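The complex is shown incomplete by one protein chain, all other protein chains being positioned as in the whole.
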Amino acid sequence: MKRIYFDHSSTTPVDNRVLDAMLPYFVEHFGNPSSILIEEGGRPHKAVEEAREKIARLIGAQMNEIIFTSSATESNNMAIKGLALANKDKGKHILFSDIEHFSIMNQADFMRNLGFEIDFIQVDNYGVVDMDDLAKKVRDDTVLVSVMHANLEIGTIEPIKEIASFLKEREIVFHSDGTGSCGRIPVDVKDLGVDSMTISSHQFYGPKGVAALYLKNGMRLSSIMHGGFQEMGYRAGTENVPGIVGFGEAARFAMEELDERVHRLVTLGKKLWNGMESTIDFLHFTGHPKKRLPGHVSFWIEFVEGESLLLWLNLNSIACASGSACASNMMAADETGLKASHVLTAVGVPPEICHGSITFSLGKDNTPEEVEHVLYVMPGIVKRLRDMSPLYASFRQQEGKRK
Amino acid sequence: MKRIYFDHSSTTPVDNRVLDAMLPYFVEHFGNPSSILIEEGGRPHKAVEEAREKIARLIGAQMNEIIFTSSATESNNMAIKGLALANKDKGKHILFSDIEHFSIMNQADFMRNLGFEIDFIQVDNYGVVDMDDLAKKVRDDTVLVSVMHANLEIGTIEPIKEIASFLKEREIVFHSDGTGSCGRIPVDVKDLGVDSMTISSHQFYGPKGVAALYLKNGMRLSSIMHGGFQEMGYRAGTENVPGIVGFGEAARFAMEELDERVHRLVTLGKKLWNGMESTIDFLHFTGHPKKRLPGHVSFWIEFVEGESLLLWLNLNSIACASGSACASNMMAADETGLKASHVLTAVGVPPEICHGSITFSLGKDNTPEEVEHVLYVMPGIVKRLRDMSPLYASFRQQEGKRK
Amino acid sequence: MPGPYSDKVMDHFMNPRNMGEIEDADGVGEVGNPSCGDVMKLYLKIQDDKIVDVKFKTFGCGAAIASSSMTTELIKGKTIDEALKLSNQAVAEALGGLPPAKEHCSVLAEDALKAAIEDYRKKKG
Partner (left out) sequence: MPGPYSDKVMDHFMNPRNMGEIEDADGVGEVGNPSCGDVMKLYLKIQDDKIVDVKFKTFGCGAAIASSSMTTELIKGKTIDEALKLSNQAVAEALGGLPPAKEHCSVLAEDALKAAIEDYRKKKG
């Protein structure tokens, strides 16, 4: 059976049109963009700059505000380390939201070792950053705040503009991880007012191995990748030319087709959401019901363990994610990798449930028929797993007694 | 006219067979290798591990000693920062050879800011590391030494094995940048005795945007790219699957065809070297005449400026490099980018000449006819540029007087 | 499907053996804690020190379900002493191995078995 891919939060397939644009840059136009004195370098150099312009246009930035990197993770590392180090004369205090991705969160220890102090901003039960808590936690020596634009696990979109204007008044540098938003919903960095933002290619039908950091003109950032003079000195290393070209094309298509994609996904998402709600009992949606990514439906189901649900869906040709899309790593060296999702904990989901969360993230090529099929398959799987569950058995017993 | 590409030190075209192996991983097998619970993740995960095995085999390492990165630059940054930080209890003193690439050299200031002390090991006029100077500079608190395996600007191959055994006795961690050697000449990390080594895909017909670090089992290394659990926790970020697959295939072909490639290149290199020697006067080869990369011929010519020579060669459909292959950056913001090559300065080439150096680096697909064509074209260009040179004019005048 | 789980694990996950409850069980063991993700309940029917029937219910991941299922298979028909010798490694091995992060699931199965036998002995007095 044809697979139903509802896991666009983890990654997306490269668009065929994007791949076509990349192909000439592997063999034919393979030159090093730094070798601009020879013919071989000219075309790749131009291609990189054209891609830069497309990314800039997608998010309303200037061309020279786009720095290419190898992943959203690298962009986030560059931003936190680079902005904090460059501005450390201003202060040593850094704030992360409680629901940042590991590529922000797991920098905390390293930053502490460099002498910084890290605090965390709470979110409400919908995963929306608590402005009061932010106001309470901000200090005179706060130098940097990081709040993601959209959370890929629970779908919530954060009030970035509001946070940015609060921080601007206090002259605090503001980084936002736009991995979940850029290419999915309209993003205008000038309107949002962020100082830097991460953009990830493979989240919107571009290739893996390439991403970017928007860095507002005039911001100081210390390089953490030292070497040659590429990327205006911010990020050394020979450019991944085909990857960058693909990223650029993916950005162009995302921009041209954004309205259409959003519209489709909102419709499909609503269909899935409503269907789930009416067919599965003891189901709890996660994230904000309105301020959320289009086509993103996340939830947990009482008495159903998430991995088993995911495995059964997979056996039924349906791909989705359990726990953090990018984070769950079964191949971890030991069970310490199996912690409850910090995002779900932050939004108040009880720890025993965190393992049971599921994220359906739809993409531009999903269809209403696929949604219908998922809705058709789900109840049976849920029943099957509940029938196996001693927790459900004792719950039903209790319920029986009460009646 | 068909281009003659003699600039394989800067980058190489992707082998068509390598590209073919990559293609299924963009659209069809696009999954996230971390999503191993769903079918989409299985194949990419397996492909990454197979590529890891191929890289390991190329350099005689174990599979779990290979960490994928995005570039040789990143591998070098990971090695220097990561090894120094993880072992800083052992000491604060670091040694770089005088001819390291910028991706090592330009880390010096950052490391100094972290409290490390950096010294530099001299090389002789052939660019070979001076063992006596190394012995003199090593201290009780020396924690890390970095010496590249082969220099891509002057072709010299360093006595890595000798250096490694000297350092092993003193329990000093030894990193070697194998960007120039891996895939070009036989490399066996166990025989060499290095603790870590950089390997670059696009230096041997693999794609750009991917590289690796060999890290010997048991070595401590602090991660500098924080986030998810990829790459055994050493390097976070969603894997560049097609890039890694291509890198693996390039490694496989490099290994299978190594003898043949080396043999061909040694022959072509000799032909070019001898031809240059006999047709151009006042020519000086750089690097070691014997211990050098196959097919690598580098030199400077008196009274001929390098960029002009390179431009004329380019106009004659010949691609080569002047100064450091990866370093020269004409698009620098100002003239400070135009410093004399530190490599040539280190081997004692007078600064006024450094701008005049040329590197011909041949590759597996070059032919004897191409070498002949270059030898045919060179004298005319040299004459043309000398005729324009006031330096040559006054030299000839002086010579005339002497006679 | 290439994945972290062996074919054996997937087989037991998809077709769990001896799933269910035993109304008049001689021994019942329940271990685990929902907060660690897995809960396992094992029912034993014992005659003459021999396990004549066994059933399980499990809330948990694929490895937990497969470990429960395999454990029931391995102990059915065994004496109590033989069953007590069953180690979590034996369960994992019989399943064709478990990913390192999931080895605790086979431990849970062993624990459930021990708890059920203890319950039986306690009831028996």
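The chains carry the letters A, B and C, assigned in the order they are written, with residues numbered from 1 in each.
One rule holds for everything that comes next: contacts are C-beta pairs under 8 Å (C-beta built on N, C-alpha and C of every residue); 3 or more make two chains touch, one makes a residue touch a chain.
Computed from a predicted structure; not experimentally measured.
A.B. asks: In the intact complex, which of the depicted chains does the undisplayed chain touch?
C.D. replies: A, B
A.B. asks: Using the touch definition from the top, which of A:I4, A:V18 or A:L37 touches the missing chain?
C.D. replies: Of these options, the touching residue for the absent chain is A:L37.
A.B. asks: On subunit B, what residues meet the omitted chain?
C.D. replies: Interface residues of subunit B facing the absent chain: 303, 305, 307-308, 311, 314-315, 329-335, 337-338, 350-352, 355, 387-393.
A.B. asks: Spell out the interface residues on subunit A facing the chain that's missing from view.
C.D. replies: 36-37, 39, 41-43, 45-46
Following the convention adopted for this analysis, only the chains that are shown with their structure count from here on.
A.B. asks: Which chains are joined by the largest number of contacting C-beta pairs?
C.D. replies: Top-ranked chain pair by contacting C-beta pairs: A-B.
A.B. asks: Taking each chain's centre as the mean of its C-alpha atoms, which one ends up farthest from the centre of subunit A?
C.D. replies: Comparing chain centres, C lies farthest from subunit A.
A.B. asks: Using Cα averages as centroids, what's the distance between subunit A and subunit B in whole Å?
C.D. replies: Taking the mean C-alpha position of each chain, the two centres sit 35 Å apart.
A.B. asks: With centres defined as the mean C-alpha position, give me the subunit A-subunit C separation in Å.
C.D. replies: 39
A.B. asks: If I count partner chains per residue in subunit A, which residues reach a count of at least 2?
C.D. replies: 307, 311, 314, 329-333, 337
A.B. asks: What positions in subunit C touch 2 or more of the other chains?
C.D. replies: Touching at least two other chains: 1, 4.
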